[in-house]
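One structure coming up, written as structure tokens, with questions to follow.
The other protein chains are all here in position, but one chain of the complex has been omitted.
We just call them A and B in the order they show up, numbering each chain from 1.
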Amino acid sequence: MTSILIIMFSVILTNNFVLSQFLGICPFLGVSKKLDSAVGMGVAVTFVMVLATAATWPIEVYILDRYDMGYLQTVVFILVIASLVQLVEMTLKKYMPPLYKSLGVFLPLITTNCAVLGVTIMNITDGYNYIESLFCSVGAGIGFLLAMVLFAGLREKLENCKGIPDCFQGVPITLITASVLSMAFMGFSGVVEGIFG
Amino acid sequence: MKNSVFRENVFPVIVLVCICLITTLALAGTYNVANPKIVENQRKEADEARMLVLPSGDSFTQYEGKLSEGVIDCYIADNKSGMAVTAEYKGFGGNVEVMVGIDAGGNVTGVTVTNHSETPGLGTKAMTEKYLSQYGGLNQVTGGHIKDDPDIDAITGATITSNAVYCSVEEALEQFDECGGVK
């Protein structure tokens, strides 16, 4: 139990996927302009991460490792993720139209989100068992959501800023903001060890 | 009509399957070429790492007998000067893997951390050469938790990592007894 809590805390706060491991930067910068779309994207990513881990972990352990085909990992994982995203999209569209309306638009973007492929591969290389892997994915998703929401809030404020030098307007000032936010997250290092240490 | 069904639905599937098959074949080929080299690299790297903890060793042979709990592998120096044991224990970000060199007399000759996912700059403080050198020369650690051992200090704020290293060393020393010394 403690190990699961430690994994979750560290992946949400100290080893946050976006702000300290640089995974999923594209949607973090691209879809964080408005708070509600940031939340939608975050929830969709969390959902797909957990599903992808649930599917890829058994494939790796029971098929690829068993038959010594570890070199197919990248090909298999990305195909599984791409088809999962398609399946989820079709299912939501058919059976849960309200949910599809709020989350569906983000789904096609997720196939190429490196955080999803990243978390599935990381679970294997870090040697987590099935339960730990699933919780690590949930944590990674929540961490992503948290970073997105915080950053969307900051960017809404940034819109009203006056006096930004000309060449810094737009992308560069957004990156500087991200830098400050990730510096704030560095403050969490040690917090988790303080709790469980 | 039949023809268009074929073009619309069957043909794409055939193309995709073919591409998958060709890719798999190409990968299997590359793997067969690259794998011996990869295995050799890993072996060489591992031997070099073992010499860091057991400087008197030269080449190593894997110990085939029973491994005690937490021990991943155990290699005995071919010149019988000691052994290098890799053991793991749960750290903060995952398992911390530690390699311990033990000489023929059962004393620790060196400790290195071989694999971990601890917090850089904090958990990694328990992996510095200076910190790990306090294990040198010990022939036993009084079990349990690092906090209960007066001889070994933990890094403040990184107790879990320090303890993972500590418990790994303990496991390695148990393995030495399990082997019944260097034989």
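Simple rule for what comes next: a contact is a pair of C-beta atoms (placed from the backbone, for glycine too) under 8 Å apart; a residue touches a chain by one contact, two chains touch by 3 or more.
Keep in mind that, in the parts below, contacts and distances are computed from a predicted model.
*Asks:* What is the missing chain called in its UniProt entry, if the choices are "ABC transporter permease", "Sulfite reductase subunit C", "Ion-translocating oxidoreductase complex subunit E" or "Multimeric flavodoxin WrbA"?
*Replies:* So the chain that does not appear here would be "Ion-translocating oxidoreductase complex subunit E", according to UniProt.
*Asks:* Pick from A:P58, A:G153 or A:P172: which residue touches the chain that isn't shown?
*Replies:* Within the whole complex, the residue contacting the unshown chain is A:P172.
*Asks:* Which one, A:I6, A:L64 or A:M122, makes contact with the chain that was left out?
*Replies:* Only one of A:I6, A:L64 or A:M122 touches the chain omitted from view, namely A:M122.
*Asks:* If the missing chain were put back, which residues of subunit A would it touch?
*Replies:* Within subunit A, the residues touching the omitted chain are 19-26, 29-30, 37, 71-75, 78-79, 82, 101, 104-106, 108-109, 111-114, 117-118, 121-122, 125, 165-176, 178-180, 182-183, 185-186.
*Asks:* Where does subunit B touch the missing chain, residue by residue?
*Replies:* 7-8, 11-13, 15-16, 19-20, 23, 26-27, 30-31, 33-35, 37-38, 41-42, 45, 120
The rule we apply is simple: only the chains that are shown with their structure count from here on.
*Asks:* In angstrom, rounded to a whole number, how far apart do the mean CA points of subunit A and subunit B lie?
*Replies:* Comparing mean C-alpha positions, subunit B is 28 Å from subunit A.
*Asks:* Under the stated contact criterion, what part of subunit A meets subunit B in this complex?
*Replies:* My answer: residues 3, 6-7, 10, 14-15, 71-72, 75, 126-128, 189-190, 192-194, 196-197.
*Asks:* Would you mind writing out the residues of subunit B in touch with subunit A in their complex?
*Replies:* 20, 23-24, 27-28, 30-31, 90, 92-95, 117, 119, 121-123, 157-161
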